[in-house]
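Can you read through this structure? Questions will come right after.
Missing here: one protein chain of the complex. Every other protein chain is in place.
So, subunit A:
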Amino acid sequence: MTYTMWIILTGCLVGLTCGVTGSILVLRKMSMIADAISHTVLLGIVGAFFVTQSLNGVPMLIGAGVVGILTALFVEMLHSSGVQSDAAIGIVFTSLFALGVVLISFIGDQVHLDVQHALMGEIAFVPWDTLSINGVSYGPIAVWMLGAVLIINLLLITLFYKEIKMSTFDAQFATLIGVPVVFIHYLLMTMVSLSTVASFDSVGAILVVAMLIVPGATAYLLTDRFLILLILSGVIGVVSALMGYWFAVSFNVSIAGSMAVATGVLFLVAFLFSPKHGVILRKWRNKIEENVQQSA
């Protein structure tokens, strides 16, 4: 595999993992929790660094998972104590993110972890940070982490497919017939945290938010079926990654930023031209109907 191929593969894996997981969040109206978690995992990563003094994959995943769930818990606690939900999200994630950023500045230069990195990631360095066992290189660590998280997420979604679907579309009914709705909620939060931390190193917090929310929302404009939504969202994530990479290389700009913009462009296209929900085609259809009625 060449250097370029590894970067493209990493981008596509981010798009696929976040796209599939994120589409469920969009349906459940939890997009902003995803935004919050993708910011706060920074604190988990920094925390894991302070405990283990290294930037190892597994402690980072655990740290991020813990902080991700804590974020969801704190938001829930504040909300149930009477703070309106969007403000509760705002307070929790800005506080934890600010703490993460301040702690990073205490780490200093001895490790490769800084604020810039946290925001934009450094996908260009991914191919050099390889997993090697007994001196044999098995490809970039980021690809392994993303691949593992993708498989975990797909397994969990397949295992709990019915439960996730039911608790998403009719939480009350799901509770009535004994679906563990709270468990599903935190399961999803864990999946989001894992996807975020696996993507974090290569693409940073912003692109993670874009990849989690925008492909899901785009797919939601194109289909009414749950399974197709999941697949379509993953595909849109991959296409955005490819488009973004091409643009970034052509103009020599941030790869992560370009991928985020690419998700936005695809959303705009669906927003305007989606056969069923697009603004322009809907207008067009209405006009045709009016004409038909007038001529009738």
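Going forward, a residue touches a chain if its C-beta (ideal position, glycine included) is under 8 Å from a C-beta of that chain, and two chains touch if they have at least 3 such contacts; residues count from 1.
The rule is simple: contacts and distances are computed from a predicted model.
J.: The chain dropped from view, which UniProt name applies: "Putative HAD superfamily hydrolase", "Response regulator transcription factor", "Manganese ABC transporter" or "BolA/IbaG family iron-sulfur metabolism protein"?
T.: Of "Putative HAD superfamily hydrolase", "Response regulator transcription factor", "Manganese ABC transporter" or "BolA/IbaG family iron-sulfur metabolism protein", the absent chain's UniProt record names it "Manganese ABC transporter".
J.: Out of A:89, A:157 or A:174, which residue would touch the omitted chain in the full complex?
T.: A:89
J.: Looking at A:66, A:99 or A:187, which makes contact with the chain not pictured?
T.: A:99
J.: Take the complete complex as the reference. Which residues in subunit A touch the chain that isn't displayed?
T.: Answer for subunit A: residues 26, 29-32, 34-35, 81-84, 86-87, 89-91, 94-95, 97-99, 101-102, 105, 115, 119-120, 206-207, 209-210, 212-214, 216-217, 220-221, 248, 251-254, 256-261, 263-264, 267, 271, 277, 279 touch the chain left out.
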